[in-house]
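Removed: one protein chain of the complex. Kept in place: all other protein chains.
After this line comes subunit A, so read on.
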Amino acid sequence: MPGKLKAKIVAGRHLPIMDRASDLTDAFVEVKFGNTTFKTDVYPKSLNPQWNSEWFKFEVDDEDLQDEPLQITVLDHDTYSANDAIGKVYIDIDPLLCSEAATVISGWLPIYDTIHGIRGEINVLVKVDLFNDLNRFRQSSCGVKFFCTTSIPRCYRAVMVHGFVEELVVNEDPEYQWIDRIRTPRASNEARQRLIFLMSGELQRKIGLKVLEMGGNAVVGYLQCFDLEGESGLVVRAIGTACTLEKISSTLPATATHPSNSSPSKDMKEPGFGEEAPGVPLSSGPPTPLRAQTFSSFSPSKSYSRQSSSSDTELSLTPKTGMGSGGSAGKEAGPLKALLRQQTQSALEQREYPFFPLTAFPPGFLLHVGGVVSARSVKLLDRIHNPDEPETRDAWWEEIRQEIKSHAKALGCQAVVGYSESTSICEEVCILSASGTAAILSSRFMQDGPLDTEHRFEEVVSPGCGFCHIPYDELNIPFPAQLTYCYCCRRYKVPDVLFTTIDLPTEANVTGKGCLIQARLCRTKKKAQGEGNATVISNLLPFLEYELHTQLMNKLKLRGMNALFGLRIQISIGETMLLGLASATGVYLTALPSPGGIQIAGKTPSDITYEQHISNMQKKINDTIAKNKELYEINPPEVVEEIIGSPIPEPRQRSRLFRSQSESSDEVSELDLSHGKKDAFVLEIDDTDAVEDIHALLTDFPTPAGFYSCNTEIMPGIQNWTSAIQMFTSVRVFRLNASLTSQGLNKIFSDLCENLLKSLYFKLRSMVPCCLCHLNFTVAIPEDELIQVAVTAVAMSFDKEQLLENGKQSGEKTLIKAITENDEQLQFNLELNAETPSPNPLSSPKGLSEVGSHLSARALSVDYSSFADRCSSWIEQLKLKAHTIRRGSVKTTSSMEKASPLPEGRSRSLRSNRSYSGSSVAVVKMTPLSFIPGAKIIKYLGIINMFFIRETTSLREEGGVSGFLHTFIAEVFAMVRAHVAALGGNAVVSYSMKECVFMENPNKNQAQCLINVSGDAVIFVRESELESTSVQTQSATTHTSNGAEGT
């Protein structure tokens, strides 16, 4: 019985009038945890009751502490009839279970009712006394920290990255139980809210257990999702990266420059390994003609013979069980990096999935990026028979993960980063999708001693371009691609285009600015049932993906850029259509060749007017490209071709390359024989698809002056953010007319997204110059003829003047900063070796046995029951173009702040002045990013993961669907802010709205909406205050900060 939960109900305010006669309320409160309930006294006749209750104490298992929320119900006492419920507050006490997070929950929390919305507020105090539990077989995982942030949290240092953790729990959806027919909508909604709270608590606990087993203490990039499968049940699943984190304290930075030797590994000490390391120059031998290979495992992909064909791996329909651990590196990788890869790969392969949901990494962790890998599968849902054994769902995901893994392998990569999973459900058909970026992660972290210096040296050579260098074997490329020598270091080969799902590495060399690029597609499909429907969908998917890819590629070229980051492809299914939306941030990577233009070719050049039409279009396209280059400041230094240069720059010279310079050398012309022709992207206009493509290309409106947009964390080329940030959510639902052609639909869908963006720019015009960061679009087809688009993003202002004046200076400054940071984080350690002595002796055998059982389970569950057609996944294909330009590199490192240590007293003072002294509500900032510009995050208080349902039977009275949803979203924001403030925080970072399911029935005047949000509650302080704290007293500064942040 290792925990004591204590709660105290202080007061209420703004309560609704429950008694019409007196215009007052006789309120009391029920406090429930698990099966124990306490009640306060009735505070008669007041809308602002002062209960000031005793401390209610619950003595509970820590397992329950993790699973259950504290449930507070406010009721109106009625002498003669049943007491009326005013509303409820669910408090997730998980943040209190971790010593480093919050210590108390105290503040005004909105009282929420699923029918009436927020009905006043309640002031509560919640504390937990936790006793140490040394039981090894415990089922709880208290103390494991969770972060939604997909990078190492700002005030922590990663000691070790253990790897991928995943879990899912299933249950019946209360909305579909028989009892739902006889209970009220309120009871049903509350049952659902409570169940999801419980399930996410359980899920978190189980993931925590896995983390402890692996020897970690935290989960980074925790991504939890709900699948509302309707009749067949409710699935809550989560993925994350298990890590061992260490708080950066005041004493650490001095010693931080030393790499930690905590996990010496036997494998690494193999003799001769160092000499084979990638420091050796790569193939400078005679050029080899590229081998174009297209693997295709299913018929539709044969149509991929057009220019940008998607390639597929040699995967068969059902993954072989042995694939996960069996494949050895040497088999499919060329001899060049074989040894190195064998090292890391064999280590990585010891674990089930070498996946990392992280999108940003400490410098030097990410060595090479192969490209995007993705997998989709169409499944037929069936009822979940036994909630305790979610085998089917597990097996489904396992298949997908195996496929991803083998794709990565085909790209010569051992790991997948920026990994995420998603689903789209329509009736009984479900598409499971997973995608990530194949990558090679640093192996040097596994070595210690003398070898390290050499590798670090190698790292210093190419921090800005290293990740672009191809990881796969040039002679054995799994798909057609043209390679050139890197335009930065001239030593390694790079592809001509790079697609990734991760954030732009901070150390990357980028020319100009980036921009949001979206491919949008809408396809009609026939109505069908069951298996037939699944077949239709799975037949359509490859085409959809192919076209999205073509669109992305065209738009990228139209902007004169050569790489995509943060790529996210969402496919949603409806009864009569499929929607595809691909969003990414395009940039010009200095290391990659300049993209060729787009050329339009007509098939029948007989007619003069027709030719004119083509040339007009060509001109238009060329103009747009030129305009875009100007807009995004893509002006790589002019081409200077030299005949002879030193093949490999001298080390000293190389370190200069690190800075920006435009001197040129060009061994390239000699080596790149394969790229004699300037290969432009050709679109044939006779093709109706192409007409459409061109149309789509040209209908994108440029962002208005002063605005930039991206879907990644930061925008290359912008550094001096002001403190003005504005997070927002915008939702639009569009009703279509019946009988539209695919083309018409396409246009409508594209316009819908464009108009939404335009509206955003207009709304936020007062923040100019500003950048919309982390623009996250989600599309859904809630009903037959409805398309729903939801966007969550943050607008951040930046200082333009400063940008112009000391752009160069700040560039250098950040460079230095990056170097020091690099040093500091050298001890970032990847635990690639399963045999690493781990603190918990039990962990490794247990882990192994688990792997074993998983394998056997998978083997057994070759499911016949569900229809499984595997749609092809493709490895992002790399298009080609030759250029012998030497590009000067502009260094664009974002000013990533390291959290500096701060006395604990600070947070305490923050909290103390929060609850009572302030006359107005403290400002709580929200952002989908992992940082707050101009501020330092000094403490993570725990994860915020909230699920709300709102229903109305008086839709018209609440202002129609827009009024209803507007209020609901505002309420959700308010509740998130209130809970963060109650934890003692003043911001939410990595905020995301993961689910927004909206259903309406205007005829019945009804609507219902479900929203799931998550993020990390933090305390931040302004950097300007940090400097002044030494002079002023702490409480004074924090107080002014609270007052001044009225942005």
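Some observations on this one:
In the analysis below, a residue touches a chain if its C-beta (ideal position, glycine included) is under 8 Å from a C-beta of that chain, and two chains touch if they have at least 3 such contacts; residues count from 1.
In this section, contacts and distances are computed from a predicted model.
This figure omits one chain of the complex; the name its UniProt record holds, of "COMM domain-containing protein 3", "DNA-directed RNA polymerase subunit", "Ciliogenesis and planar polarity effector 2" or "Acidic fibroblast growth factor intracellular-binding protein B-like", is "Acidic fibroblast growth factor intracellular-binding protein B-like". Of A:198, A:748 or A:997, it is A:748 that touches the chain left out of the display. Among A:22, A:635, A:962 or A:1001, only A:962 touches the chain that is left out of the view.
Subunit A meets the missing chain through residues 13-14, 48, 108, 110, 118, 121, 704-705, 726-737, 748, 755, 758-765, 786, 788, 916, 919-921, 923-926, 959, 961-963, 965-967, 969-971, 973-975, 977-978, 998, 1046-1047.
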